[in-house]
Structures are given as C-alpha cells and as structure tokens.
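The structure under discussion is supplied below as structure tokens; questions concerning it will follow.
What you see is the complex with one protein chain gone and the rest in place.
The chains carry the letters A, B and C, assigned in the order they are written, with residues numbered from 1 in each.
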Amino acid sequence: MTITVTVVVGNPKPQSRTRTVAETLVAKLLEPGSYDLDVIDLADHTAEIFAWPSEQMAALNARVASSDLAVFASPTYKATYTGLLKAFLDRYPANGLAGVTAIPVLTGADLTHSMGPTVNLAPLLVELGAIVPGRGFYFVAGQMDHLDEIVGAAAEEYAANLARLASVAAVTQGVSA
Amino acid sequence: MTITVTVVVGNPKPQSRTRTVAETLVAKLLEPGSYDLDVIDLADHTAEIFAWPSEQMAALNARVASSDLAVFASPTYKATYTGLLKAFLDRYPANGLAGVTAIPVLTGADLTHSMGPTVNLAPLLVELGAIVPGRGFYFVAGQMDHLDEIVGAAAEEYAANLARLASVAAVTQGVSA
Amino acid sequence: MTITVTVVVGNPKPQSRTRTVAETLVAKLLEPGSYDLDVIDLADHTAEIFAWPSEQMAALNARVASSDLAVFASPTYKATYTGLLKAFLDRYPANGLAGVTAIPVLTGADLTHSMGPTVNLAPLLVELGAIVPGRGFYFVAGQMDHLDEIVGAAAEEYAANLARLASVAAVTQGVSA
Partner (left out) sequence: MTITVTVVVGNPKPQSRTRTVAETLVAKLLEPGSYDLDVIDLADHTAEIFAWPSEQMAALNARVASSDLAVFASPTYKATYTGLLKAFLDRYPANGLAGVTAIPVLTGADLTHSMGPTVNLAPLLVELGAIVPGRGFYFVAGQMDHLDEIVGAAAEEYAANLARLASVAAVTQGVSA
C-alpha cells in the first residue's frame, strides 16, 4: 500500500530550516517506499495567496486535502503559526481537511513558545477536520545539529500513537464489521 | 479482541447528563462486546481528590492510564472543564496518559462555548500524552431529546477518523515491518 | 486631551461589515472630539503584505504602534482571525505593540466561535505587548440591525473596565509619586 503525504511550509522565506525539519519528520516516520511525497513551500506562492479565485491555489489546496498525511510546518511568529500558513488554510471551506492525518510543526528560537504547536496550530487543523495524532511538535532552531535524534524521537512517538489508535479503530462500529 | 474503555466524569454532581452523554458516545462508537467499560464519576471522590498520597485515587488514575480509550466528560464551567476534572488530571505525572486514545466532551447551555473541548480540554489531555482522534465534542444540554442522533453523528466521525489514522499507522516505521 | 486611535481591519474584502462594527465601537466608546481616527483596511494592501522590506507597510505598522487605542477587527475564519491580519501583525518585532490599548473584534456567522476573540486574538495582541481591557468582542453578523445596541453595551463595558483600571493605575509605584 502507498499513501500520499504532503508537507506544507508556512515560512515566507523559501527553503527554510522549518522545511528541513518537516521533511525529516516524514522520512523518519514512514517506511521508505510506502508513500508519495509532495512539498508545498508557500513562500513560492505569496503573490497568489490572496487572489480569489485562483486555479493555482485551488490545486494546492486540493492536493493537501486529498493527502493521507500532511505535515504543516511554520516558524513561530508571535507565539504561533505565520499569517502565510493561516492565509493558505483560510482558503478551505469548513471541514476542508476532513480525515487528513495532520502533524503540526513549529520551529522557534528557544523554549518560550513550546506550547504553540499544541495550543495554536493543532486546534486550527482540527477545526478544519484534520486529525492530530498526539502533541504538536516544537523544534528549537539552534538544535539543527541534533535534528536526526530529536525528530527521530518525535517520529517514534507518533508511530506508537498511531499504532495505539489503530487498535481502537479495529473495534469501532461499521469498521470491524 | 477486547479493549478497555473508561469514562471519566468531571461533574461535581453525580449521575449527571454529562455522564449520560459520555456513556452514549462509547456505546455508539464501539462494537457491542468489543470492550470492557469502567465509569469513574469524580463526584464520588471529591473528599479524596486533594489527599496526597491516596491509594483510592492512585487506583483510579491507574485504571484510566491503562485504558485503550478514555472519554473525559465535563460540564462547561467558565468556558472550559471543571476544576474537579483538572484536579483529577493534576495527580498524573508528566506524560501520565501516554498512548491513551482520549475523547474530550463538554456539555454546555448553548453554543457560546463550543470551542471549549477543542481549545481547552483537548490540549490538556494531549499535554498528558493522550491522543485525541479529531475534534473535541460539545453537546448542548437542551438537546437531550436528540441525544442519539447527535452523539451518533459524532461517533461516526470518530470512527471514520480512526479508520483513516489506521491507514497511516500501517506504513509507519517499525510498525509495518 | 486628544488621543490617537487606529482601526485595523483584517478582512480580505474591503469595506466589510467587520469594518463597520469596529468603527461603531470606537464611536460609542470615546467622547466625540477626543481622538484622531485612522482606519487601515488591510484589503487595500494584500499585494504588499509579504514584501520585505516595504516602506508602505512599515508606515502602516508604525501608525498602529504609536496609537493610544487600536481596534483589531477580523471576520472569523477557521475559528480565529484571518491570515491577512496575522500577516500584518507578523511584520512587527517582538513587543512591537507595547503599551497600545487594544480591543480584539471578531465577526462570525453564529455563536459557535464566540470564544475566538478571547482565546485567539487577544493572546496574539498581548504577545505583541498590547493591553486588552476586558473580553474580546464577538459580533454575530446577522445582528447588524441591532448594531448600535450590541456595540453600545460592549462599549459601556470597556469604558467601565478602563475606569476601574485607572483607579489601580493611580496607586502604582512611580506613577502616583
């Protein structure tokens, strides 16, 4: 089986460390060869983000909404996700990410805003119908030297969470039948 | 397979409608016969909730922590969960609900506090290591006549979410291998 | 004495009802003739909002930061403020709204997201150093017929709050001396 995965990066500057963190998380979480990966760097789309309608943006929105797993990654601005990421998500109708497994990722300068992914970005994704399998992930940018180790530990926790969720899934009505 | 399920009710008054809502959600979500259910009505334990140590409370905490699924249900007080529910959760060490699939439920008088389960109760459970498979569930108390229908729709959404999560779980590293 | 007041409107569509609500709140809250009012409709600046640096945006940011009172008004998108408003606020450095008295205003279709101004927009403004004198204000868009009455009641509450705060201000160290 192959699943579709999308990384959405909300940094107004392209090719950011935030993007690297998100891509590393996907690589550590999933079996190689088990997924198709798409990366949307919103920095490439700022000119179009407030255009309405926009075929280009609609196509991006559709790709994320049809993913099995999406990682939403942003630097921490004012203790929360960027306006750029929010502007992208604002384009969805209510429930526009229904059924997408979503991992919220924020990068920050120090621990001060550690709660951001869980109290700000996760509820936003959940409002759109996405499902967040655990804590949001906060990465201190100065720790890039330990990226593999830190992201690896987070990936292990998500994998363990997903396995636990699957055991509940097995006995829900209309699923186990 | 049989899973263990616990309902924790944070209403200072016992046998509340909040408890009924939570129990109904479990009944609608899971296949009959697929689970063992335990209900902890915290109203029965207010005298002990601030005792430290307490064998009685420790036993309750352990039962919830070892559940596969736990529903945490509370009336909405001041836009969020009750102090009674929080006092129970405060007894856990860090990560004390690791791996428990948790559904946050708040009941309220009208729609004003609809965001409470998602922005207040869900992050609290996640902080403890629990995994919330979707939105928190908010139930308007005046709708008890439509309990089956409203809770049924919520249960269907959780079941669908869990099925989607299971499809991601299948390709995580160390799980699919 | 004259104070400076700014209304910042975060609706991607110009001349919105959200703007009307915010302007009405200012008119009801302050004595006529006691203030200079500036309205920034961010819909007029979407093309420039992600430009960096930008003299035009820097000038707008400076006008708000030097205000005595600023009303930040946005429609509710995904249970919170718009990406457009956030993108404007993202341009500030840490503490960029220090000392500005700020009133958060969200308009929404129904009561479902009533908590948004208090749990989402207010903390964002406070993170920037602004001071929010009470609840955030949530206005149900279908109530435009009762605009004067509803906004008038909110204005009275803010005025009462400000008077109470002034009585505390009078005895702080270095102020009363």
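Everything that follows uses one rule, which is that a contact is a pair of C-beta atoms (placed from the backbone, for glycine too) under 8 Å apart; a residue touches a chain by one contact, two chains touch by 3 or more.
Since the structure is predicted, the reported quantities are computational estimates derived from the model, not experimental observations.
Of the listed residues B:3, B:21, B:64 or B:89, which contacts the missing chain in the full complex?
Per the contact definition at the top, the residue touching the missing chain is B:89.
Which candidate, A:115, A:147 or A:163, sits in contact with the chain we can't see?
In the complete complex, the chain left out is touched by residue A:115.
Touching the hidden chain in the complete assembly: which of C:7, C:22, C:119 or C:151 does that?
Checking each option in C:7, C:22, C:119 or C:151, the one touching the absent chain turns out to be C:119.
Which subunit A residues touch the hidden chain?
Listed in rising order, the touching residues are 79, 110-116, 118-120.
Spell out the interface residues on subunit B facing the chain that's missing from view.
Within subunit B, the residues touching the omitted chain are 12, 46, 49-50, 52, 77-90, 92, 120, 123-124, 127-128.
Taking the full complex into account, what residues of subunit C touch the chain not shown?
1, 3, 28-31, 34-35, 68-69, 99-101, 118-119, 122-123, 126-127, 129, 131-135, 155-156, 158-177
Note that only the chains that are shown with their structure count from here on.
Quick one: compare the interface residues of subunit A with those of subunit B and tell me same or different, with half as the dividing line.
Result for this pair: same.
So what's the Cα centroid distance for subunit B and subunit C, whole Å?
36
What's the distance between the Cα centroids of subunit A and subunit C, rounded to whole Å?
Result: the chain centres lie 30 Å from each other.
In whole angstrom, what separates the CA-based centres of subunit A and subunit B?
That gives a centre separation of 25 Å.
Which positions in subunit C are in touch with at least two other chains?
79, 120
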